[in-house]
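What you see is the complex with one protein chain gone and the rest in place.
Letters A, B and C mark the chains in the order given here, with residues in each chain numbered from 1 onward.
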């Protein structure tokens, strides 16, 4: 169970870590400050494009591109374990995942197109996504049902000649607000009377299709994450051709299952990086500020809190790496990551919790600055808080872990 | 130790509770939606004024006005314990505290003017504040120092003839963004070499004084709380006459001490109301949504979480009421609330923690809706999170509780 | 909601507190040391009798006797709230509850005899119990079933002519090891096919009845609590006359319900006293011992832990007093304490948890001494740990609290 970097991984890690710390993270603030400078938060300004595309070009030139392709031909030749270490570094900057063309939900969507897409889809969507020229969205969660039980998903997809017609609402469609978002992958209900996990299907819908309507951006603790966004979308009689359905009717869960595992663990990996950053900020603040004749770190339980954070983060990282290692082993030995599901769920429960605690501790040490726009902590906290919901709330993952421990019957 | 309502208190409680639930809370959303409709978030629109002043007029007509004046002549004739129950109800609506002219920081400032103000101050500021015609701000916290140790406060106030000149920066000046905010009460440093608690003074500064500059609004997890706001303010050579200094040089801590006790406990009281509201939302959501064949409340640990929330809120309320009772007893027996400080600190530590936990639980049960603008939960959470910092961070209050348990020497 | 002492309560409180601290607690160690000095841990030695009866005589002479009779004629004329304050004091000493004839399970059993006993039972059992001449046991829990669901109780009680015959096993029968234990009150199954809460009955069985066999003492974290004990008992064809059944067949739950409420809250009250004692020990140790150049209380998070303990105990006490107050109000207004069940359950969940945390903190501050026989902490901890199980495990009480918050349907 080697949880360390391979030689190739170590090389990439050094390059990624250096680029994140020296070139990308220092641009985060400028990019954010430029949101809305065109008068429309959902348009990229020239300055934003310049920052982002400049960084992307440099990353690509250095071969730091599409590093997430751990199990795909033509990928960087690294394992999921290796990638975990890279993703942690990417988590230290808001821009970094996209700079390396490794951001959600595009990575998952690219994986779907690679595994299940038609040749036409690969030409039209996968190619441009791999080159970072377009973005994509994944439409799963719905406002009217408890999406934690994905069998509740109710967007209707009905036969219409040799095509399909979709009707319904989706929300928390991350990235769908981005002006470059060109395509949606949509989970929908094709057979309400079918077997529980055979009722749903996955359909590819160009973002410009008539009937696709972006209702509004959702906020995460007041933050809209423009220009990417988390959108509330309505589909009204959205028509797509028959071949837009991946694998065929009733196979939505099969595809979702394969898609979500890596996505979940990538979130965890990046969250570890966020936690490390929060801890660094806490320590720096605790050393810099004085009260009652000492620096804050010397007061009360603060030093213990820093130590607890260190222990918790290290544990969370190991749990994530172990899940990555199980994914690699499962993929290698069985051709699918299914076996690794309980390990992934364990990380999915543990990591956001730990990262939130560390972030909260850092906020407390910062006083008012911690909840304000003057540090990254409030934004980090909001983002991390959503991770306890995204890709399955804690309760669902605890069920998975429980079932692995206590099989039915 | 009677922690229940007096007869007079019960009467007011019923009236306040009914008005909050039936008239005020239903207007919260409309008021918020109107923020910025003038094109300037820091101007009240006609619609906002209409909502707010309409409610204020009705409250005043019903005698539900300045209820916070528990220990002042001309007050409503209720105890702090009574007021605690009323404030809990007010906590259920964003608008309610102001509707009853009971909102921070005005209540504390009115108390300061009542106790320590000159006749001129009473005419110019206290009267209009009592009538709800102007608002005020309290300038304590500073961006460059750890304000948890208030002796760090560094805004300079120097003699200038028979007046004073102030220079420095303040932030988290709540309400200072409000177009109706007419006056600041300012903690400042008059004698850097004086005894530790005799260096600071409290000065009254009209908001329109030359040199007063509002630099920017601060955000609380992305929320600017316009039009009241939490402002970052710079004073550059702000000149006030000699009588603007309350009680005289070096008495800032004495005034602050008296001012902050009630304010802290009012925050706690309202936070209990927020926690109750979050719990109601959680239960309603948990009953309404289905997953895996049950309503959410029947799944996993959710029912236990609701029970834990119930237990925790009830405990937190009792701790708050006990602090209120100690304040009444101390005031009655000693003429000051000083003796109640450890009880107040205990509530200040416990209540926000409990309310945050309940709110977080409610968020989790709501899924994506919980972190979004579609429920009050994210905003509530952000507000409650600041309570762990406002008026002294947890660490400072734990010191107070510890010192009462283990006196020095 | 007056949670303070009445005038009469305050008088008794002062007397009880003084006697516990000055006379009883100082004898605890000697009494414990004498366990087994006869060669049999389940016989009282002369020295033990001398200590215990001496204290009882003095308590009785001072009118500090049967103080638990809050709602019974001839009682001390105090409320449950008053008694809560007294019981807290009694919790500070192992001997104290018995010294005041206020120890479990005798108080509950005396209440049962008072309310439901025949005249003969009152003569034979209640009188001597009230005088502290005999002891009693309450046989509820069974080794073979989850007794958290009391409808599982399976000890059979079958008609035999005009009497009853009992067969089965009970355990955790506290006090049944005591040589003075003369009578058992037994929950048993009379009608396995009856309605869920009408299957069980309550029977009075003299401890010396043929067929009653004490199998062994159970240990609580290695402690057998001799000479009272928690016994594992077998009934083999134990025959009692028809009138031994209280109220008649099928009314076991009705009696148990009335019996358990006060018992639960008495446990909580005493546990608060134990927590206070543990906190005192922690503070004393933390001041006395030095490490790294400071006393322990000045190191790391220790002062915060003391403050947290203070806050938690105060909250737990208030929650207990509130339950007591609700019991008084319910009894007064409805003639039964049923309405107070959720408040009792809340205290039952919260108090042992808080007391255990405080105790654990105290143990940690004591180092090795904390887990050893040299302090009372390990024994306290073991006792408090059982409170999370006794009279219903946490899970059952959380259900009660939940159901009060979210009524069915």
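Brief remarks follow.
Note that a residue touches a chain if its C-beta (ideal position, glycine included) is under 8 Å from a C-beta of that chain, and two chains touch if they have at least 3 such contacts.
This structure is a prediction, so every number in the text was calculated from the model and none was measured.
From the options C:94, C:172 or C:325, the residue with contact to the chain not on display is C:172. Contact with the undisplayed chain is limited, among C:165, C:371 or C:404, to C:371. Remark: the omitted chain is touched by one listed residue; of B:303, B:340 or B:371 this is B:303. Listed here are the chain C residues that touch the chain not shown: 141, 143, 145-149, 152, 171-172, 218-223, 289-292, 296, 299-302, 363-364, 367-374, 378-379, 381-382, 385-386, 388-389, 393-395, 398-399. Where chain A meets the omitted chain, the residues involved are 1-4, 279, 283, 286-287, 297, 303-304, 306-308, 310-311, 314-316, 318-319, 322, 346, 349-350, 395, 398-399, 401-402, 404-406.
Residues 300-301, 303-305 of chain B touch the missing chain (whole complex, contact as defined above).
The definition used in the following text is that only the chains that are shown with their structure count from here on.
Under the touch definition stated at the top, chain A and chain B share these contacting partners: C. The two sequence copies chain B and chain C touch through a face in which the numbers common to both exceed half of the numbers used overall. Here the two chains linked by the largest count of contacting C-beta pairs are A-B.
Computed centre separation for the pair chain B/chain C is 44 angstrom, with centres defined by C-alpha atoms. Shared contact sites, meaning residues of chain A that touch two or more other chains, fall at 300-301.
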